[in-house]
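A single protein chain has been omitted from the complex, and every remaining protein chain is retained in its original position.
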Amino acid sequence: MPARPGPAAALLILLFAPAAVADEPLHARIDKLIAAGHPSHTKLAAPPADDGEFLRRATLDLTGTIPSSAEVTAFFADADPGKRTKTIDRLLAAPGYPRRMAQAFDVILMERRKDTRVPRAAWETYLRDTFTENRPYDAFAREILSADGTDAKTRPAAKFFLDRDGEPNLITRDLGRVFLGRNLGCAQCHDHPTVADYKQADYYGIQAFINRTFLFPNAQVPTAVIAEKADGEVIFTSVFDKSKKASATGPRMPGLKPLDEPKAEKGKEYAVAPAKDVRPVPTYSRRERLAAAVTSPENPVFARTAVNRLWALVLGRGLIDPVDQDHADNPPSHPELLDLLAREFVAREYDVKWLVREIALTRAYQRSSEVPAALTDVPPDRYLVGPLKPLAAEQLAYALSEATGNTSADAKAAPLVAAFRGVYGGAAGEPDDGTTQTLSQTLFLKNGPVVRGLTQPKAGNLADRLGKLPPDRAADELFLSVLTRRPTADEKTDVTAALTRTPAADRPAFCGELVWALVTSAEFRFNH
Amino acid sequence: MPHADYACGSAAHAVSRRGFLATAGATAALGTAGFASPDSTAALARNQKRVLVVYLAGGVSQFETWDPKPGTDTGGPFRAISTSVPGTQICELLPHTAARMHRLAVVRSLNSTTPDHAQGERVMLTGRRPEAGIEYPHLGAVAAKMLGGERAEMPGHIHILPGGGGGRADATFLGPQFASVPVPDGRPPANLLRPSGLTADADRARDALRQSLTDRFSRSRRSAASEAYAASFAQAERVFNRADVFDVDRESLKTAERYGRHDFGRHLLLARRLLEAGVSYVKVSHSNYDTHHENFDFHIEQLGEFDRPFAALLDDLSDRGMLESTLVVVMSEMGRTPKINERFGRDHWSNGWSVVLGGAGIKGGAVVGRTNANGTTIADREVGPWHLFHTYLRAVGLDPERNFHPNQRPVPVADPRASAISEILA
Partner (left out) sequence: MPLDPTAARVEREYRHASPLLGCRFDPSGRYLFATSQDNSILRFDLVTGGRTALVGHASWGRGMVVRAAGPRTSNPERAAASVAARGGAIGPAAVALPAPPADPFTLISADYHGKLIWWNGHAATPTPVRTVEAHAGWCRAVALSPDGATLATCGNDNLVKLWDAATGAHRRTLTGHTSHVYNVAFHPSGTRLVSADLLGTVKDWDAATGACVRDLDAKVMHKYDPTFRADIGGARGMAVAPDGRVACAGITNVSNAFAGVGNPLVVLFDWADGKSKALKPKDVFQGTAWGVGFLNDGTVIAGGGGSGGRVWFWSGADANSTHTLTPPAHVRDLAVHPAGDRFAVACATGAAVVYTLRRVS
């Protein structure tokens, strides 16, 4: 075989190259576009994350917790060059994956609102099943937007409507934010004052799908279901318009034409006529057309928003940022990449697990988050370094439980979730990016009984086990369990020496404080 | 992650990991830990300047407060009443404040250009028009840094708000230790005290290990969020050391009565305690004034809650000799429309509304600017939030023409195109 291809072979390679490019996996194409997005990207970018960094990050992103010390040791020892890809596949197949995705989408869809009409357990089960079965995202969206709550089996999907009390303005705004990448809230009373693309007509075009919808029998009872009248038009005026000209609109997705609606035949407007204690069913339902309109191939913002949100989930920041500000004056950081992801997602029939996997396989995702010394300027949207994200409330709960030797099995960790949601969950109805640290959160960590209960020695937990180990073995076990890495030489020396000095009887309590110091460090608090 | 140069070099962060592990297990007490005694703190507080902002959230109506227009098509049903300043009248809904008007200056010609809640709040608290590429720090962060500094015992920027609420990244390039610390509902924070079984030594020691791990992490992975996280522990420590300040129940019954037992009264009383303890900036929010519907009824209710405690606060500051060193500002994010809408409401308005100042460096009784007869335009001396920002700084003895230096770039403390409103400076 010649060491270099001759001219004929080179020609053959050139002929086949386009085909090879077309078969190139998505994650490779993603990396190419990211590299093209910054001069000297390849030269300046951080190297791949080391084993510990990668394993912790992937475990948190894909299963919402940290790896056990046994998993860490096994991963470090594994010499298989394909171990990272295998780990990603193992994590995606684990029960932690649907749990993690369910928790993430709970926050996206419901933003910590009170559970008023769909109990938490039923909702979480519904979401977990969705991701266990890897239901296509468009089908999932259609369920959320069309469930009417009358069938007990599908009622949880109606939570988006029901636990917003069916309030049309709230639903219009949140529907736009979650599925269409647009926060049209300010366009309720007038064209958006600062975003030229967001018009009042767009707001009411969405609302027209649900303006006939109401909660039956009323908005007070917890067992209410969604019902719809056969009449009612959407008319709006701008508060800025002195002439108070009234406009009307039928159901319409932003940028698209209004729906063709059948003319109601007099006397035949209802399949089930409204009467006392009778839930009316109109012959023509505007709400039933909402799901199809949102997820229609003619509404490309749906796929665009979906991939942007999934990208943001894994990489910490959307290609359009903020994720609900998709408009001409806020272009995506990598427009070609966003288009590619949207196209491929649709071609793969909205396969969420596939997309998440492709993103996780990218070099961009697997890059170290340590800023190389030579890099003085790190723009937030060029992916020169790996993602750095604060842990979500649920991730903190599970990670803390796992780290302190209480495992992240649901039975042990689930009760913690409520406590962490209370302290770390964002305000109800507000988007939560988890970037602030309040005094109450810090005090919860410093002095609160929940964290103390986990870190202090208790039968079989980490502090208990560490306290019983010979001092020179404790440091490794401590750092592997909590921070998914081995201690540095200095750290090991100091921990060993300190433990040796401590009387054996006091060691478990002392280890409890060591564990506390590690779980409250920034290194633990962040997904890096 | 912007590679900003946060000013994080305080001594508290310098405790080393080796230090912790070297002394771990030792039982020697550390004595009184070297905290300033209450007396010296009080003395310090009297000489230092501080700022109190009473924030009437939602957009308070200037017609129903500082710039009434009775008997006009825009004036509404309320009377204007005389105040302790001859020739100056305010709305009848503020009788107690009216009697203390000689301590206050009014600016009636403010054009804040943004009739919007979030943006309006931003321009009012930063004194800057929004600019691409830079986020300016809020007044509280500036005050905390320039009046209190890095070594301040108490957090320098505190925000007392009625309900729940997280912190905000409002210190921007000044660094997270100057970001607002929210005190929801004015209640002392939960979990403030050390759990039993944890000695002060052990607490200090474990915190040193936490800090050293965080330092190592931060060497190569700094971000605004991780910096804020690290700073929050130092802040929690400071708050813990002065936990008593948060306990409003330590005030006499008589004082509590003067301020009033309802939320806003309690919050203003807590503000006075915090200011007295040396906090450089306290903002107390009063909710809510965004009265698009039944504006007059709601202002009766809200101003009824505001008037007496605010008057009590002015008296209290004066009695304690704190008024000369405390700048008091009453502001909102905007005013309300002269036009009364169909539902007896007033809508958003930034074209000519009022802000009130008092205390340190302010000429009591001064009135600057005029709106026309029915409040639809500014008639004289139009000013913007940038002019007010200069004025706040000058009032507490700071130089608004100085620069900050984030990333070694000079950024003026206040908008260089504006200047202070000299008519209200003493």
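Letters A and B name the chains as they come in the text, with residue numbers starting at 1 for each one.
Note that in this section contacts are C-beta pairs under 8 Å (C-beta built on N, C-alpha and C of every residue); 3 or more make two chains touch, one makes a residue touch a chain.
Only a predicted model underlies this, so the values are computations on that prediction, with no experimental measurement involved.
The omitted chain makes contact with just one of the residues B:Arg221, B:His292 or B:Arg394: B:His292. Within the whole complex, the absent chain has one touching residue among B:His102, B:Arg219, B:Arg250 or B:Arg343, and that is B:Arg343. For the chain left out of this panel, the touching residue among A:Phe160, A:Phe179, A:Phe214 or A:Tyr383 is A:Phe214. The set of chain A residues touching the chain not shown comprises 165, 167, 169, 214, 219, 232, 235-237.
Touch with the hidden chain on the side of chain B covers residues 58, 70-71, 73, 76-79, 162-163, 287-288, 290-294, 296-298, 300-302, 340-343, 345.
Please note the rule applied: only the chains that are shown with their structure count from here on.
If you average the CA atoms of chain A and of chain B, the two centres end up 35 Å from each other. Interface of chain A with chain B (complex): residues 193, 239, 369-371, 376-378, 380, 385, 388, 390, 426-427, 434-444, 446-449, 452, 490-491, 494-495, 497-498, 501-503, 506, 510, 513-514, 516-518, 520-523, 525-526, 528. Note for the complex: chain B touches chain A at residues 1-3, 17-18, 21-22, 24-25, 116, 164-169, 181-184, 189-195, 198, 202, 205-207, 209-210, 213-214, 216-218, 220-226, 228-230, 232-233, 235-236, 239, 347.
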